[in-house]
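Missing here: one protein chain of the complex. Every other protein chain is in place.
Then we have chain A:
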Amino acid sequence: MSSLHKSRIAEFQDVLGEPEIVLEKLRELCFSGIPFDGGLRCLCWKILLNYLPVEKVLWSTLLKKQRELYSQFLKEMIIQPGIAKANLGVSREDVTLEDHPLNPNPDSRWNTYFKDNEVLLQIDKDVRRLYPDMAFFQRPTDYPCLLILDPQNEFETLRKRVEQTTLKSQTVARNRSGVTNVSSPLKTSAPNSLSEYEVLPNGCEAHWEVVERILFIYAKLNPGIAYVQGMNEIVGPLYYTFATDPNSDWKEHAEADTFFCFTNLMAEIRDNFIKSLDDSQCGITYKMEKVYSTLKEKDVELYLKLQEQNIKPQFFAFRWLTLLLSQEFLLPDVIRIWDSLFADDNRFEFLLLVCCAMLILIRDQLLEGDFTLNMRMLQDYPISDVLLILKKAKELQDSK
């Protein structure tokens, strides 16, 4: 370890060693990148995302409370409906009078169940394809959810629910053409409809399944926004960071901690995901235009070129901004960018500058290129040195 790196770690330890952490100091340090060593990054992110308060004395009570709350959510939103579903399946005749699968009443438990399944299937499709070039999310977690994985369980887990929902849609389709009668949704020997993806044996859970659960709970608790594609790319780097914490007593609680940090982060960026806000002052359209208006200030020649070629910010900045650049770079580089983004107290103003920096750093190519070349470059950004990009963004910030 270089002495520079060592002294950097020491600086972090000093700031974090205080009983009451001085947020300004911490932010300043984090802005230039947080060392992975000793779980420093995990800890700093939890503070920067307002999960952990600056008063360290409060930590243990708060963590205990939040983690219990999360397992309460699991019970209420996954386990109890799962048990209820299993019971409904067993004694169907008894409940048909009050509630049944075709009950159109919005209060119907079945109705909620089917609606939830739609959300769940969408989440399922997306989390299975999270960072496909990395093995991590396909690997089993060391801390599967014991509440759910108990082999004695009779209730319907999310995994079963996904399998059965896929099966059920087949049954319904056959009904429509009038060939088959209604068959029980609890038919055994489900065809391996998801065979292209590997599902780990019972008792094991892949990391993507943990992410799926986090997103499902979030969707249930935030029905107004529910699940929007791309949220998987936001929760992914957070979960990866916490689930690779070198301290096992933190790592063990990666799921619950990720859930709360994700919820806090979403509170700041969720407007990007809400369609009805697109054209409002807090919506994504406004932010995309802000990237261009900032570019106009910083590099008018490049701005005019993009305008002239009719390259709209929607063509690339939509993804850059909504996903906090998580699809543009490799995961370790994304994480490094997020150190700086989270450290910015005027959060996500800096993101606009990072986007501008990305444009300005390839200005020569963009000024040369035609529409096609430029679109390709923007959709598949050519520079992988994120430190260079962050340095440029900082320069832009300072030159205000």
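One rule holds in what follows: a contact is a pair of C-beta atoms (placed from the backbone, for glycine too) under 8 Å apart; a residue touches a chain by one contact, two chains touch by 3 or more; residues count from 1.
FYI, contacts and distances are computed from a predicted model.
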| item | value |
| --- | --- |
| Chain not displayed: protein name in its UniProt record ("Vacuolar protein sorting-associated protein 29", "DNA replication complex GINS protein PSF1", "small monomeric GTPase" or "Proteasome subunit beta") | "small monomeric GTPase" |
| Residue of A:T61, A:N346, A:T372 or A:S399 touching the missing chain in the full complex | A:T372 |
| Residue among A:Q66, A:T244, A:Q327 or A:Q397 touching the omitted chain | A:Q327 |
| Contact with the hidden chain (one of A:K56, A:K160, A:R319 or A:R363) | A:R319 |
| Residues of chain A (touch criterion as defined above) contacting the omitted chain | 122, 125-126, 129-133, 169-170, 172-174, 176-177, 191, 193, 196, 228-230, 232-233, 273-275, 278, 308-311, 314-315, 318-319, 322-323, 327, 369-373, 375-376, 379 |
